[in-house]
Structure formats: structure tokens, C-alpha cells
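Following this message is one structure expressed as C-alpha cells.
Shown here: the complex without one of its protein chains, the others still in place.
Order as written gives the chain letters A, B and C; numbering starts at 1 within each chain.
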Amino acid sequence: MDIFLQQLVNGLTIGSLYALVALGYTMVYGVMKLINFAHGDLVALSAFVGLTVYTQIFGEGVSSLIAIIVVFVFTAAIIAFVGVLLERLAYRPLRTAPRLSAVVSALGAGLVIQNTIMLMWGPNMKIFPSNLFPQTLWDFGGVVMTFTQVMILGLSSVLMVALFLFINKTKMGTAIRATAIDQDAAKLMGINVNRIIMVIFIIGSALGAVAGLFIGIYYRGITFDMGWLYGLNAFVAAIMGGIGNIPGAMLGGLMLGLFNAMITGYISTQWAETFTFILLIVILIFRPTGILGEKVAEKV
Amino acid sequence: MSNINFNKNSVMAIGVLLVMGIFPLFVDSAWLAIGTTFLVFAVVAFSQDIILGRAGVFHMGHAMFFGLGAYTTAVLNVHFGWPILATWAPAVLVPLVVALLLAGPIIHLRGDYLLVATIGFNIIFIQVLQNNIFGITGGPNGIFGIDVVRVFGVELFEQTHMYYMAFILLGITLFIMKNLDQSKFGRAMFYINKDDVAAQSMGISIRYYKLYAFALGAGIAGAAGSMFAVQYSAVSPEAFDVISSIMFFTIVLVGGSASLPGVLLGTFVMFVLPEVFREFETARYLVFGLAMILTMILRPRGIWPVKFGNIPAFLKKDVK
Amino acid sequence: MSEYLLEVKNVSKFFYGLKAIDALSMKVKKGQIYGIIGPNGAGKTTLFNCITGIYTPEEGQILWMGKEIKGTAPHKIAELGILRTFQTIRLFSEMSVAENIMSGRHIKSKQKWYNGIIHTPAYYKDERENWEKVGELMEFFKLSQYATTPAGDLSYGVQRKIEMARALAAEPELLILDEPAAGLNENETLELAHTIKEIQKMGVTIMMIEHDMEMVMSLTEYITVINFGAKISEGVPAFVQDDPIVIEAYIGIDDEDES
Partner (left out) sequence: MRNMLPKVAASVAFCSALLGSAYAADVVKIGVQAPITGEYANEGQSIDNGVRLVIDQLNSKGGVLGKKLEVVTCDDEGAAQKAAICARKLVNEGVMAVIGSYTSGATQAAQTTYYRNKVLQTSDGTSDALTKEKYWTFFRNSFRNADQAEFTGKYLVNEKKYKRIVVLSDYSDYSLGLANSVVKAIKDAGGIVIYQGKVKEKSQNFSAILTKVKSMNPDAIYFSGYYTDGGLLRAQQAQLGINADFIGGDSNDNPDFMKLAGASASGTLMINFPTPDFLPYDTAKQFLKDYSAKYGVPVSSVWAIMNVDGLRAILYAAEQTKSFDTKTISTYLHTLKDFPGITGPVSFRDDGERINTKFNVYEVQADNSYKIINN
């Protein structure tokens, strides 16, 4: 039983990271109908920026609440800025172009970010100091949780609830939902679509930045090409939940994390990915637009 | 315009084929190897184009069919001792059948959902190879020591031989592409791509023609895979991973969907140029990414977009 | 064999629990020009979508020459000989006019599966015949000069003609026209009316939705009037024109009787 609970904790931890990243995919998709393939690389960039911010401002070995807050806020701000820049330069000129052109542009942007990381930080693995977060460890009758894990679960839940409230309870959130449903109609209603898209990129990138920092802090080793791994998993999570749907991304992320942990723990390590994608494909066969995705009736 | 249009295309095609045909006379074997791979990749790109550019299916797992062809040749040759020539038919048929079986249940999915499903198939394929299924795929390192082609006791092992075999394969592919374009099958794919509701209402079965595109594309990719395996005398999983699929996907869109010169140009830009700029080392992919963005912004339909209006001359007599 | 070409019996279609069509029935005779009128949003296009298989109605029957076709896939419906045009023009806009019309020849083409890869003498014969048919239709609709022009580059009126030519290329039994005169000027409308008569003479049955009352009354032989998804009147034009219920429906939501 404690093994099962431990796997549950493992799965939820990685799952909430996926969910944070998946939100970035799903929000952009919801409004722009674009798979932002560069998003995973933004996540990777955030880990590198975070490491540099930390070592430049505080130096290795310093661990304080202020350091943590500064690193998170500063990095999230930088990545949000890069996200907005990305939209301006690579996506906005293509808004009226065929859909796949924007996809290629996104793939190109991913390549640019990835190689910028490599040129700036080098091709070798960079390593986060182990003491940014306290190395505290709790043992609940055989189920072990670290301080970092608790932080990941806690902060990502807070962020997700906050996002949910923002989208559903605020005026800006309503405007975002309206734009997602019909951009032209939203424009007619006086909604500044460019501004909505900017907000989307700020929020999505900042959430991705938080995930990137957690990946750095939790797993320690970061490489310039790691964005692909997290990006793909998060993208799959977003699709599973129904891309464009915000609760769907959260659900998809957690599901993917849990499913992966359970498959690895109980069935097979070496076939874990195969099982994951079979699950995805089976879900899509029965629910062609994901678990929470709505069926869109084509207007004829 | 009128029927000069046909001749223009033919002149161009003959010109390109001529240049590619005499290319080996001027270069050393390293460039010949790059040239051969260019030809093979061009064939794969064309086969991807049938599915993506013509039928309009967002398919991002094409390297899988390429790999299936390569592994079919490798396995049959290395483990079962088949001569390479005998493996050609299975190398086309295996990917073709697999494509039908896999695409069947997911063909109704809409754009991006289908895209991620095809990525999924590709990833599963790689995992199957890496796990050395049935002990025949050789795990992560793949299969080495694939034989050369033997025709009437003559061994075709030199790079020049490889080049011309790939050249002939490209020629056959172009021939098929031309035939496809001028048949109801090629046209049906375009109709589905441009407006699926209208196409259906004209009596075109979306499912049938999308699967037709998948089968044909997979078969051609398999032939290219077989050639690829022979050229390198080795196959390994990483050559057929999702990154490669993304490359073929991008080639088609950067060059120009459904455009023969476009896809050829796309292959050149995406595969040969990086080899030319190898000297720039690490920065080259950065430049490359920027170029992808710029190309799409400046030419959203690709460098050399497709031109429709390929109709018999007698219908053009009233065209001013 | 039924005496009617098409019979719609008590067909209902729901969207999210709302009735878009409510127990509609109608009978179309072979060779007729059949009109369907009604205010905007009355469910006319939804009815066409049900007949052509794009939607499957929840209730009722749709009989084609006496056989049930409800739930049949759209491309199978077309193969039966029911072809249509769209209210919002749906052409393959990047492709040339000739290629657009050629799509109508799809179900008549006898090319075999391998003809997509290799061409045979039978293919050449078939291909030639189909293009010739396209040529005839382009002449009939006076489109020959645009043969190589992308359909999307042409004016609204010409695009309407291409859509009709495309549907006609399939040699339909029943041609369904969804507001063929929408967006046309007076001359074009007159020309259209003439063309529709010509098509009828070829032996094609026609069903049309139209808001241009003058055209409907002069062209059609029988009319069904729909409002809020249900039939409120039917009969020959003269009858329908004077039916008080129809007048009320139109005055109530008078948006366009002349355009």
C-alpha cells in the first residue's frame, strides 16, 4: 500500500509539472488555434535563466525565502517577456496565413530558443545547486515526500486555482473565453484581441517558467534540449484533456503523470511510453476531442 | 499560357534530372553520399507530401514508415538471408499495410488530434525498435552489416552505384507523383484538403482517399527506407525518430505543399544546406530556425507554392 | 417503386435539445422544381443538410425512390444522384474553375485504384471523356474563358455558376440549390432563372431554397413553407402566395422579400 501511495506522490509531482506546462499549450491553442511548439523550449530556457539569476544575484550556497521569491518572480517575468516577444515576431505576422505555416514558424522558434540556450550556456549539462530549497524530508509511514515535492504540489495547485478563478471570475477572463470562442465576434464586441493574446502569452509563459524552475530544482541537471521532453509530454497531456480547455490541461497533466508512474511501477519500465501513447490514442478514438474537449459542430 | 505550361514543367523537370544525373561526375564520395541521402530524403518528402500536402492530413510521424521500410530490408537481409532485391517488395508492402491498420481507427480525428496521434505511433515505433522486439531489431544500435545490391553477380557497392539507385528511385517517385496528380485520386485528395464538406457532397469518400494517401505515402517512404538501409549498410532507431518526422513535415511546408519543385527545394534547404554550412558548427541550427520563421512570414505557402490549373490543353482554348 | 423521387416523412433534428426541424414531411416528384421558403433561421438549410447526409435526423424517414437513406454518408448520397450547392459558397478556391467542375465528375469516373500510380489506356479514355464533359459544362455556363483561373478570384455571380456546374457535372437526379440567387444582381438573377429552366429540361429534378419571391413564384411548381422548423403551408405557388399563415409569418419577420 505504501508503495502505491509513494507512486501516487511521484505521479502527482511530475503530473503537476506537466499540467503547468500543458496550460501554456492549451491557452495559446484556445485563442489562436496554434500548437506553440516553442513552449517546451521556453520551459528549458526558464531553468537556465533561473540558474543564472540565482548564481548572479545570490551566489551558490545561499538559501533563503527571499532568494527563492526573487528567482521565481524574476525568471517568470523574463520568460513572460520572451513569450510575448515570440508571439510578436514569430506568430503575429502569420495570424492570417495557413494554419500549418504558423506551426512551422513555431518549430523554427523552438530551434532558435534551444540553440540560443546552447550558445549562451554551452552544450553541457548545467547543474542546479542542491541547497536552493531545504533538503527536508518527511516520511509518512514509508511514503517519503521532500520539501521540493511539497512545494511543487502546493504552488502548482495554488497557481491552477488562481488561473481557474481568473478565467472564470474576472472581466479579463471572460474576454479571454469570448476570444477563444469567436475571435471576430470578440473584436466586434470591442475586445482588443492583440491584448488578449499578449495576456495569454504572459500567463502561459510564466506558468511554464515556474515549471522550468521546479524541474531545475527537483531534478538538478538541465540541458539545452530538455524542453522537447517536457514539451511533448505536456502537449500530450493538453490533447488528452482536450486542447483549448483549461481544466482539461490540468486533468490531462495529472492523469499523464499518474498513469506513467503506475505503468512504470507496476507493469513495465521499458514500455511506459508505448502504454502512454496507446492510452492517448484509445482516448482519442472514443473521444475525438479529448476528455473535456467539446465536440465542435461544423457550420455548413 | 495555354499548353506551354506543360512544356515549361517538363523542361524544368528534365533540367533538374539532368543536373542531378551528371552531379556524380563532379564531386567526391563524401558529397556523393550527401547527394544520395538528398535523393532518398526527397523521395520521403514527396511521400510525406502525398499525405500532408495533398490529402491535407496533419501527419507528423512519417519517419516511422521510412523506418519500417529500412528495417524490413535490414531484418530480412541480415536475419533471414534474403538478397536485397528480394526485400524491396516487402519493404514497400509492410509500411503500406501498417499504415492502413494504424491510420484506419484515427483517420476521422481532426487536425491537431491526428497530429499528436501520429507522433504517438512514431514514438511507439521507436520504443519497439529499442526494446529489440522478437530479438530482431537490434535494440538501440540497430542492425549492421546490411548487404549490397547484387544484380547478375555484379555487386553494386560503390557510392556512385548508390547514388544512381537513389536517382532511379526518385525518378520513379516523380513519375508516380505526376500520374497521381493527373488522376481522380490525386484530385480527390486536393478537394478533401481544400474543403472536405464540399468534397463529400461531390461523392468523395474522405476516409477512402485519406487512407489511399496514407497507404501510397507509406509505401513510397518504405522504398526510400530500403534504399537508405542499403546506402548506410546500417539502420538504427534514431534515424527514424519524431525529430526526423518533424523534418519531413517541415520540408514540405517550407518548400511548398503539393508543389513538386517546392518539395525538392525544401529538401535541399532543410537537408543539404545544413551540410554545406557544417563549418558554422553550433550556430547553424540557430540560423536555421530563424530561416524557418522568416520563410513562413515572407512566403506562408512555401518557397515555391503549388500552382493549380493543370488541365488539358483543349480546355484552355478560350482562356485569354 | 414510389411515385415520388424523394419523400421526407416526419423528420426531426435536434441541436443541444432544441428542435431545429420539427416533424417535417414533403414529397418531391421526378422532374419538378420544388421550392422551400421561410424566414431566416427557419431550418431550411438544416433540412438540406439532413437530406444530403451531413446531419442525421433523430426522428423520421427520408426515402429516395422508396428506399430509406437517413444516416447514409454524404458521399454515398451523392453517389445516389443527389447533388447540392451551398448557401455560403464552398468552392475549392485555390483551384482552377475547370478543376472545380471536374470534382463533380468524380463519381462518374471509372478509374481503378491503380490509376493513381500508373496510367492505362482505359484511364486515358476515361480522363479524356470527363474533361470533355467539364468543357461542355463550362460552355453551357459560359465559363470557358475562366478555365484556368482560381475559382476564388472570380466574382460572386460567377462562383455561383461554378457551384452549379460542379453539381451538374455529376449528372444528378436531384439538384439541391441553397439560395442560388443570393448576392446576384438583377441580370444575373434572370440569367439564373433561365439556366434553372434549362437544367429542368435536361430531366433533372430541382429542390431550391430561395428568398427572391419573384423568382420562386415564377419558377417552382410546388412550395413548402417552413417556420421555426415546422411546415406551415404547402401547395402550388399561387396558393402559398395567398395563404394568410404565410403572409403573417413573413410580415412578422419581414426582412427581405425584395433584394
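Observations, loosely collected:
Operating definition for what follows: a contact is a pair of C-beta atoms (placed from the backbone, for glycine too) under 8 Å apart; a residue touches a chain by one contact, two chains touch by 3 or more.
Note that the coordinates shown come from a computational prediction; the quantities given were computed from them, not determined experimentally.
Looking at the complex as a whole, the chain kept out of the display touches A, B. Although one chain is not drawn, the whole complex shows that of B:Ala86, B:Leu100, B:Leu156 or B:Val272 it is B:Val272 that touches it. Within the complete assembly, A:Ile127 is the residue of A:Ile127, A:Ile181 or A:Ile285 that touches the hidden chain.
For the chain missing from the display, the contacting residue among A:Ile3, A:Leu85 or A:Ile285 is A:Ile3, taking the whole complex into account. Residues 8, 12, 15-16, 19-20, 23, 26-31, 33-34, 37, 130-131, 139-142, 144-145, 159, 232-234, 236, 238-239, 261, 264-265, 268, 272, 276, 281-282, 304 of chain B touch the missing chain (whole complex, contact as defined above).
Listed by residue number, the positions of chain A touching the unshown chain are 3, 6-7, 10-11, 13-14, 118, 122-125, 127, 130, 135, 137, 139, 144, 146, 215, 219-221, 223, 226, 229, 260-261, 264-266, 269-270, 272-273.
We adopt the following convention: only the chains that are shown with their structure count from here on.
At the far end from chain A, in terms of centres built from Cα atoms, lies C.
Taking the mean of all protein C-alpha atoms as the reference point, the chain centroid lying nearest to it belongs to B.
Chain A and chain B have CA centres that are 33 Å apart. Work out the mean CA point of chain B and of chain C, and you get 40 Å between them. Contact with two or more other chains is made by residues 197 of chain B. Residue numbers of chain A whose C-beta contacts span two or more other chains: 300. On chain C, the positions that touch chain B within their shared complex are 52-54, 73-75, 78-79, 83-84, 86, 90-96, 98-99, 102-107, 109, 111, 113, 115-119, 123, 127-128, 131, 134-135, 138, 144-150, 166-167, 170.
Contact residues of chain B toward chain A in the complex are 58, 105-106, 108-113, 115-117, 119-121, 123-124, 127-128, 130-131, 197, 242, 246, 250, 253-254, 257, 282-283, 285-286, 288-293, 295-297, 300-301.
In the complex of the two chains, the chain A residues touching chain B come out as 29, 35, 89-90, 93-94, 97-105, 107-116, 118-119, 123, 232, 235-236, 239, 243, 270-271, 273-274, 277-278, 280-281, 284-285, 288-290, 298, 300.
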